[in-house]
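For this depiction, one protein chain was excluded, whereas all remaining protein chains were kept in their positions.
First chain written, first letter: the chains are A, B, C, D and E, and each begins at residue 1.
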């Protein structure tokens, strides 16, 4: 039985800033530059969720893509879309809103429910801009 | 002499919300939905500035693209990038931060200086997401 | 009052073939080549609907983009998505399913309802592939 | 000697439906939704074939890309382009036309001939839409 | 009868430099900067040719897209692809290889033959990079 990887793309638009509350304003600007703008900035985030497994003989599919999309939307997109990542999101409380940390937090939001449907979560890839992205494989 | 149009793409990442300060919070949510999230959201804006004119016989160019890029960066990108469009931008004070209004305001920031270099500003096209954009031709 | 153009992108995936029922099979293959494959082929169509008008002073918007999207979805996408354009679509009966004709038919589906909201339909641009597209301005 | 991976992109446009012939029409609609439209739908498929090997000292290349492209075109694209994946393709007979199964079948079409040229087939990545893709590594 | 615009995308990869042979090396560097690198640089040019006309009642098409593509390939792509635009191209002799001038020269290569097939050439849009493009409408 072949092992196949499928990837679903979703989107969210959010505000954030890179800001360490343990530091002074000066230190934040020195380290994070314009990403520390006090009044926030924002991005169109593009999220790629990759799942692996064996295609089911009856459907040819690893997981119903409509189901995968609905899990991502309920557990991630509805929480993050048109939100402030530093202020509005329960599962990001106390998390520095870097792309790296967002990818890890999104993995944690998805793994259990996705894997309850007979496949394995393989990776979370998150693009902050067309030049910057982070990927996490659960390790 | 041929009339040619050239387009330069630039980017900025910014926070905003759609919010009419003359309305109640309820009215704002009713009209603007999630775009009125109190704590802001944001976008990777993609800006296309189109200029028209006749290529100069010595250079083959309508305007030096490095010069055009530097004007856009100084007058628009430095003002908007990693900023809050509702709070941080002098030339947007009192302007509802819709894509439509941003395109018009960017035109006004650019026209005089761009046209001082022997060409005409033709249009400002601004993409808020890959699904939504606005274009303004100065009329 | 400025005149601004906004564009909304939507998608549909459909099967079709280029086939003139008044012609023989041989003539169809001769004229349309592989596009006349008897058992159909298909595309991911990308649709850009452009509307023009003056931003409303209260909202900064020409038309509520959620409303525009819902009109396009109800009148066009639900009719065409995951359908056979030659067989399944009432508003395409008797229409050769070329990109040109689809653009014109989509304009006719949208114009009246879009223009009942205080703006003008400006153009329908339809991409059949990343190499081929058609645009119609209602003339 | 370094081990390098090269990727070649090709395209095909095809019709298909998700349909299990052992099931009733009702069951097919229940499981596959609009993807089971009886009269088919279709996609612009984007195929990425990745090959790995050591660059040849005389050419700097793992495999002549013109040769790799011609193998993909002859063994895959000519078989699938402007075809109905459920009806027209000998190497897909009896295969549910899911993106997962297509990726596996394309691997089988390519492996032997590609690997006869001194390199290894690494992966087949197939995009059905800009939101959905499948990848197979031969395991 | 509706008037529809269709656009065909083609590509070519070429070397060039911006260089005015009437100027000194110093003047060329001063005006064109790194674009005047003596040993050339190059681009993946992306060409969009737009044609307008009325869809033919028998075919639904303004012009056979296979024919349009073959005209563009024969008259433009074969002349420019994998060439040095300053040295190798008869129809560019004496032309400064700016994107503006290339767009005008490509129009002149195409207009007569394209318009001999019952449609009108509307525009030539040429992208030098994803940030820079030129468009010419024949005026």
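Quick notes
Please note the rule applied: a residue touches a chain if its C-beta (ideal position, glycine included) is under 8 Å from a C-beta of that chain, and two chains touch if they have at least 3 such contacts.
What you see is a predicted model, and the numbers here were worked out from it, not measured in a lab.
Here the chain not displayed is in touch, across the complete complex, with A, D, E.
Touching the chain that is not shown, out of E:27, E:66 or E:82: E:82 (per the contact rule at the top).
For the chain left out of this panel, the touching residue among D:26, D:58 or D:139 is D:58. Contacts to the hidden chain, counted on subunit A, fall at residues 18, 20, 22-23, 31-33, 95-101, 103-104, 130-137, 139. With the whole complex as reference, residues 2-10, 50, 55, 58-62, 64-66 of subunit D touch the missing chain. In the full complex, subunit E touches the hidden chain at residues 11, 13-16, 34-35, 37, 39-44, 81-84, 87-88, 129-130.
Here is the rule we go by: only the chains that are shown with their structure count from here on.
Matching residue numbers shows that B-C is the pair in C-D, A-B or B-C whose interface repeats B-E, with more than half of the contact pairs in common. The most distant chain from subunit D is B, comparing centres defined as mean Cα coordinates. Legend note: the chain whose CA centroid lies nearest the centroid of all displayed protein CA atoms is C. Note on chain placement: the centre of subunit B and the centre of subunit D lie 41 Å apart, centres being C-alpha means. Multi-chain contact residues of subunit E (touching two or more other chains): none found.
Of all possible chain pairs, the ones that touch are A-B, A-D, B-C, B-E, C-D, C-E.
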